[in-house]
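Okay, here's the structure, questions in a sec.
Every protein chain of the complex appears in place save one, which is left out.
So, subunit A:
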Amino acid sequence: MRYAETGYNLEIDLATGNIEKVETDPKLTEFYLGGLGTSVKIHWDRVPPETKAFDPENLLIFSSGLFCGTPAFSANRTVITFISPQTGLLAYPMMGGFWAAELKYAGYDKVVIRNKSPKPVYIWIHNDKVEIRDASHLKGKGALETQEIIRSELKEPRAQVAAIGLAGENRVFTASIEQSRSSASRLGGGAVMGDKGIKAIAVRGTKDVYLARGAEFMEHMNDVTDYINFRNSNPLPGVMTILSGIGSPQEMKHVDERWHTESFAWGNARVRRKDFWTKEIEKSWTSTQLSAVKRFISCFNCPQQCGGLISYQDVPRYMMKCFSKLTYAMGAYVDNLDFAFRIANTAFEYGVDSFSTPQILAFAVELLEAGILTDQDFEGCPPDKEGRFFWLLDRMVRREGIGDILADGTYWAARRIGKGAEAFDHNTIKKHEQMNIKLGMLDPLYYLMFSTNEKISITQIEGNWPQAAFPSREDREAFVKDWPQLPDEKFKQYFLDWEPRGENSNPYYPTPDISSEIVDWMEMVHNIDDALGLCAGMGSFCLKPPYHIHNYPKLISAATGMDLDEGKLKKIVNRSRNLHRAFNNRLGMRRADEKPPEDHWRRRFPEIEEKLLTTYYKYKGWNNDGIPTKERLLELDLDYVVEDLERRGILKDGQN
């Protein structure tokens, strides 16, 4: 009997149409837990380092997490892993929604897809019956539309469907995978899915997921539930509203957007409009949002309500969450939310990432204004800002004209266009568009997170530590008083000593040593969530969350029957985190790639930055090039990684 997990993966070879239900080795769970952890291991074992995103050998894995389908609140993440067409590295975007739990109930932990289908197909998983079905009638259909069509043709309204739109079919590098109210957006999973010829994966399951010590698990969950109730009725004082609660940022609920619109940069991550949020704007935006959001909605088994059902004027209904409300309007310099609610529907149907895409469109507009792109490239484009964005989005998704170049994202487009376009690619890390934030003073914590994490997307790395120092000592003392989530008491002192100005502030404090500890802790919590399939909004991505290092081991032990303590859990996620790094090192990633955009902060300190990176690498057990040392790998029982990296000359014997 397997607990929490099903113990089976579904292996699908699209070239031959062969489908197999394969029992997994329980040892892998002990070693890598599940979700991202066990997926990384499959990629390491089976995807050779010369593999490119659109090679048949590139595996596309849809994975549930260890807790998906159990009574653990908010365990609903599907982790999708593949080599990204944009970065050439192992990407792992995630989606909430309902798909992962349904897969567990159908009897599988993961769907592992290899090779390509000669014709468009969709996959229908209904317990033990798995079919590869023709999808030629779905070609060109929207990602939301496709979900509805499939449910209706299968006559199964309870099927959960993950689908791509036209962007994925056309291998647009920012193509997303859409499902219910969620999407796995970053780094082009939709493009890899489209390249393999898969329009959608539908799943319906009616089997059991077992818990080893269920009653004990529920006792721990009762504590978690009490804390959720407590946090929901006691927002944190001293931080801005958006950071005061739990769950994803409550963008559907909150109408006050002063912070985002004035602190984040408009256009191609260029301009901060510090006087944007006027009374008139507030009035107009509030009334638009209230008229558009029909209902707040949740993901599977989650009490939070981070999503919204959008029913806005003549726009077909769709579901929205988080920052996608603002990104297109801010990218296009459009001062009303009407445009935001209109273009988001088009973008979700096309299936594109709403972080990267608006920046790519804004980048094209900048190139036109700079004379690098010409009126000829924009022939037929409407003159108004709104119309121009709709037109550019359409060209990009269809890969027509200039759109074909833009479809590869800012980095690659800039290099193909040339003529100085490279300078306009100013907001990417490892070739991937970043949040549209431009700030004044170098922040040591964010410097490390931006530079080193395999996620390459800051919002999914940060979280448990406040974004900025609190001005008053009194407030800091109040904040640390009740902070059970901390991995160690010493962090309280770090926070108390952290000042907004002076010696103990950015860029000197937190010191490189302290920064390393804080970043390592935050990253570890994300890695635990990603293995368990927990929403980061209830663990790693928010301040004082319900799930933390002191209750994860209890929950995992009760769910699986493996007896874990904090030390053992840390070792497991460190192991998969280092395996992930080694995989990317094998694909060519090195220290030189680990840097934030040059203009991310106005004031930079090259010496401090070098020291930060070197200190952090040392803390992680990586050599000066960002590669895990032999010693570190052996400590984590990754002997086979040492052997592989040495054989390839990536780790040199004796040099470490």
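Brief remarks on what is shown
The working rule: a contact is a pair of C-beta atoms (placed from the backbone, for glycine too) under 8 Å apart; a residue touches a chain by one contact, two chains touch by 3 or more; residues count from 1.
We take it that contacts and distances are computed from a predicted model.
Hidden chain, UniProt protein name from the list "Sulfite reductase", "Carrier domain-containing protein", "Carbohydrate ABC transporter membrane protein 2 (CUT1 family)" or "Fe-S-cluster-containing hydrogenase components 2": "Fe-S-cluster-containing hydrogenase components 2".
When you scan A:Thr51, A:Thr225, A:Thr241 or A:Ser263 for touch with the missing chain, the hit is A:Thr225. Listed residues A:Phe217, A:Phe341, A:Phe355 or A:Tyr547: the one in touch with the omitted chain is A:Phe217. Here one chain is not drawn; of A:Trp44, A:Tyr105, A:Phe173 or A:Phe495, the residue touching it is A:Tyr105.
Counting over the whole complex, subunit A has residues 69-71, 73, 98, 105, 144, 148, 157-158, 180-181, 205-211, 214-215, 217-218, 225, 228-229, 232, 294-303, 305, 309, 311, 317-319 touching the chain that is not drawn.
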